[in-house]
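Every protein chain except one is present and positioned as in the full complex.
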Amino acid sequence: MINYLKSIFSGIWALMQGMYITMLNFCRKKVTEPYPENRGKHQPFERFRGELTMPHNENNEHKCTGCGICQMNCPNHTIKVITKNITTEDGKPKRVLDQYLYDLGSCIFCGLCTQVCPQKAIAWSNHFEHAVFDRSTLVKQLNHPGSKKVENPVVAKPAAPAAAAKPANDAPKDNNENKN
Amino acid sequence: MEVKNLRVKSMKNEDFNNNDYLEKYVEELHKGGVNVAIGVLDDVINWGRSHSVWPLTFATSCCGIEFMCVGAARADFARFGWEVTRNSPRQADVIFVAGTIVYKMAPVLKRLYDQMAEPKYVIAIGGCAISGGPFKDSYNVVQGVDKIIPVDVYVPGCPSRPNAMLYGMMQMERKIKLESFFKLPKKPIITKEEEIRAQIDEESKDVKTSK
Amino acid sequence: MSSGEIFVVVFLTAIVLVIGGLLLGLLLAPHSTNPQKGEQYESGIPTRGTSWMQFKVGYYLFAILFLMFDVETVLLFPWAVLMKSLGVNGLLCVSFFLVVLVLGLAYAWRKGALEWK
Amino acid sequence: MKTIKDIISAVAPGVAIEEAQYPTVTLDPDKVRGVAAKLKEEGFDYLISLTGMDYGDKLGVIYHLSSSANEHKQDVIVLKTSTADRENPLLYTVCDLFKSADLYEREVFDFFGIRFINHPDMRRIFLRSDWKGFPFRKDDDPSVNAVPCTNVTPSDLENVPSITIDSDGNVTEKDKMLFGNNEYVVNFGPQHPATHGVLHLRVSLDGEIVKKIDPNFGYIHRGIEKMSEKLTYPQILPYTERLDYLSGSINRHAMCMCVEKAAGFEVPQRAQYVRCILDELTRIASHLLGWGCMCMDMGAITAFIYGMRDREHIMDIFEESAGGRLMTGYSVIGGLAQDVHPNFVNRVKEFIPYMRKMLKEYHILFTGNPIAANRMHGIGWLTKEEAVALGTTGPTGRASGWSCDVRKIAPYAAYDKIKFNEILRNTDTLKGDTFDRYYIRLDEVLESLNIIEQLVNNLPDDGFRAKVPPIIKLPAGEYHQRVENARGDFDVFISSDGNKNPYRVKFRSPCMTLISALDPLCRNEKIADLIMIGGSLDYVIPCADR
Partner (left out) sequence: MLELTGIINWIHETLMANIPASWLVSLIEYVLIGAGFLALYAVLALILIYFERRICAFFQCRLGPNRVGPFGVFQVIADMVKILLKEIISVKHIDKVLFYSAFFIVIMGSFLTFGGLQFARGVHGADFNIGVFYLLAVSSISIVGVLIAGWASNNKYALIGSMRAGAQVISYELSAGLSLLTMVILAGSMNLSTIIEEQADAWFIFQAPIPVLIALVIYLIAGHAETNRGPFDLPEAESELTAGYHTEYSGIQFGFFYLAEYVNLFIIAAIATIVFLGGWQPFHIVGADGFNAVMDYIPTWAWFFGKAFALIFLSLWVRWSFPRLRIDQLLHLEWKILLPFGLFNLVLMAVWVIIFK
């Protein structure tokens, strides 16, 4: 009998403690981010992989040579590099990028393409608002119309701050010496 | 309603992608001319419908976790009035296909969609639902849910951020606002009619015999 | 205006509410048909067999217990209204009745009829 | 103490022991069962995984066996067997010795078409019952199967074929029905808020009481293992994250380590430390979600939201450094994709005291709640022996008193450099109920915070990535790596033929065994308990289905 009453009162006490916690949170500052209102102010972090982009400089030039390494490394054929052959001014035939097609609708944002790109021609932007009504608009051409490859690749640095990953070759010097 | 009159709180029309699709959509709707009275009534009804989109709790994989985040405190889709997730398709308005749909799941998704009450919408979330995504080459994955049910909004990402989903839902809201309520439903329904029919006949036979 | 009249008015209003709402939904809402739509929902999988089967007796036992106790409670209401005027004598008479009730509960408790099995 | 070789030569005299990563024994199909039985007597009672193989001419199975006893906990024995009959391959079952083999063998049948004699249930497990072909065979063409539009009929799901052989060698095949005609069978899932994904449970009910559960897998089977055979090693990495998306980083870590070990890459200390921090943060995030979902399964939605709220802090840490929330994509072969963000250390340090404070609130809100406590205490007992037999590792196993933490058994990355305790519950009674499984997760969160604190305070500074060749080829052979993910023992098994693509990849999913524990745990409990026990096992279906 005593146990019975005890269990009831200890139960009520524990329940009230639980209610105290919820009341505590009732009075706390709410953690909700007012999303559409805070657009622009509170974008995702810089490194967030939202969309693959090909940074162009002010002369509408990009750094892609159309080598297709990114296309080879993409696990699910999201990238399609279409090249064309042109003749340069001094008469040599040259292979240049024609269309850099990127299917946002099937990209898995693994970052392999930017990691392997020898020219660092592609980069991630942290833009995430992509929802559309029409599936076909998700296939994007990354090189701007009329753009061409930048002539002196040493000068220009990618404009986007989110130059996602350094390629493997850039890794710091041999670590074995640091070990022992 | 014209596209340029569309209003979503704290968002401008230019902030949205794919506005040309909506323009075409409205043009098609208005082909036969619009009755002014019905137009106003439509606007009122669509105002209600667009602000009360109750999702079905349907999630298959990773995007489902981000969908849970949308419901949780940080993103909180309750602000838009979409938090009443219904577990029964009878009471839901929109189905979020959050995750991969495989061959075994495809008929289930189809059945759930079929069992929803009109007007109903589908939002495909993440690469898997849009195109098969990471699993494009798999032997068992449906290459995009639009192969089995009509999709209204595509939200890319793998998985998409909670805010990207909110953005997708606002797109949905815009589309609903443009619709003409009294002309619904008008979406094509992709069904292999005979197959399903034959199967259901068989099932009801089962029911009878077991009685 | 008498309470009986109000009761009838309220009753009729409820009918109007239900029928009005239903009609609005049936007449205005869009409709579509497909073979699976009317099927029972069971997580998207066809139901196995029928749902109308014999069901566990456990729920029914509680219904019987309820019936017993509820009827006894109803019998107490007239006493409750007159409690003040009946005073101690009334309480004593009723307490006999209550003891039987409590004994019944104790018996059911002891027998394990109040456990969910 | 007997060495592992002594044991093998004792149980299988005259058989050559191959010295690979683990002692490996190749046996004839009819000998496997005997050897496995004797090994089990010697204490090797934990079947880690059972891998089907297509060797081109032969079809075979690889068994990875380990022990739950302290003596041999670190040892793994590999048994191999194969049959040349590709038309009607038959092997003997070991599912009566190791309960976990029940589902594993069904999986092998589904993928390779190998049928197991005396196995009681030779249904397809992942693919539809009307699927044509066996997708993991190298010569199979799965494209003959079209997208189906109709559900399989209930009777199709219930028809259980089995194959037996009597003492005279006569093979008999028979079918039986799983449920009786008058049983009240309810489908829970695939679209159900409490099955944690698209698990399909067929539950036979008597009123509120669960009589029998038949878990039906495959509603999210994407064939990642098969796809991996066509991908290069760096390309497989993102797929490992999508197995058990709640412990994505940990799975990715496992794959990276397996390749690094096989190819002989040295990984910088800093990368290892950061990987461990990430692993533990992932574990916390996963446990928080698991805790929240379990509370939600019991009807406490507020608790779920609190769990998700605190999980967002971890997501922020991930996003800032790695660029992804769920799928971090951070570990790469040789180290990390990029160095940690300058804010990383501060954020982690801020998070630790915050989380400790919140854990106290969780305990007051939910652990102490008499409704919750009454519901959890004494429901769903899982003894240690049963846990070992079922192979339910991770928090579930440890809640039953089975010390199975891979971080302790086979320390990897930075785990041998720090002090931490393996959290065990109920070591005296060796029984674990739902409350133990619930409580152990919150305890593990606390322990993970301790681990992170040690790691983040001693972060070395020796670079984040080793030099690796652009095309990674593993030398021919078989490689195996175990890690402890949020749900248990996650293993990567790679069989390489020297190319840049693996010949066969197998992921040992801890979730599949967890789901197989549902039926024994829930029998004679109530529907509400079924949901709650499911929550306490905390399985992730895409991990089980792969």
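First chain written, first letter: the chains are A, B, C and D, and each begins at residue 1.
The rule we apply is simple: a residue touches a chain if its C-beta (ideal position, glycine included) is under 8 Å from a C-beta of that chain, and two chains touch if they have at least 3 such contacts.
Here the structure is a predicted model, which is why all the values come from computation and not from measurement.
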Shown chains that the omitted chain touches within the full complex: A, B, C, D
Option touching the unshown chain, where D:E42, D:D279, D:D297 or D:D339 are the choices: D:D297
On subunit D, residues whose C-beta touches the chain left out of the figure: 184, 186, 192-194, 205, 207-208, 295-303, 305-306, 309, 365-366, 369, 371-372, 374-375, 526-529, 531
Residues belonging to subunit A that touch the chain removed from view: 8, 15, 18-19, 21-23, 25-26, 28, 30-32, 34
Residue ranges of subunit C at the interface with the undisplayed chain: 1, 3-7, 9-18, 21-22, 24-26, 28-32, 37-43, 47, 50-52, 55-56, 58-59, 62-63, 65-66, 69-70, 73-74, 76-77, 80-84, 87-88, 91, 94-95, 98, 101-102, 105, 108-109, 114-116
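Following the convention adopted for this analysis, only the chains that are shown with their structure count from here on.
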Innermost chain by mean C-alpha position: D
For subunit B paired with subunit D, centre-to-centre distance based on mean C-alpha positions, whole Å: 34
Subunit C and subunit D: spacing of chain centres that average the CA atoms, whole Å: 48
Centre-of-Cα separation between subunit D and subunit A, whole angstrom: 30
Shared interface positions of subunit B, touching two or more other chains: 73-74, 108, 110-112, 134-135, 137, 158, 161, 191, 196, 199, 203, 206, 210
Interface hub residues of subunit C, defined as touching at least two other chains: 43-49
All pairs of touching chains, each written as two labels joined by a dash: A-B, A-D, B-C, B-D, C-D
Of all residues in subunit A, those that touch subunit D in their complex: 10-11, 14-15, 17-18, 20-22, 24-25, 31, 44-45, 47-49, 73, 75, 108-112, 115-116, 124, 162, 164-166, 168-169, 171-176, 178-179
Complex contact set, residues of subunit D against subunit A: 231-232, 234-235, 237-239, 266, 268-269, 302, 306, 309, 312, 316, 319-324, 327, 329, 332, 334-335, 337-338, 341, 361, 364-366, 368-371, 462-468, 470
Residues on subunit B engaged by subunit A in the complex (per definition of touch): 8-11, 15, 17-18, 21-22, 25, 73-76, 79, 127, 130-137, 144, 146, 151-158, 160-161, 163-164, 166-168, 170-171, 175
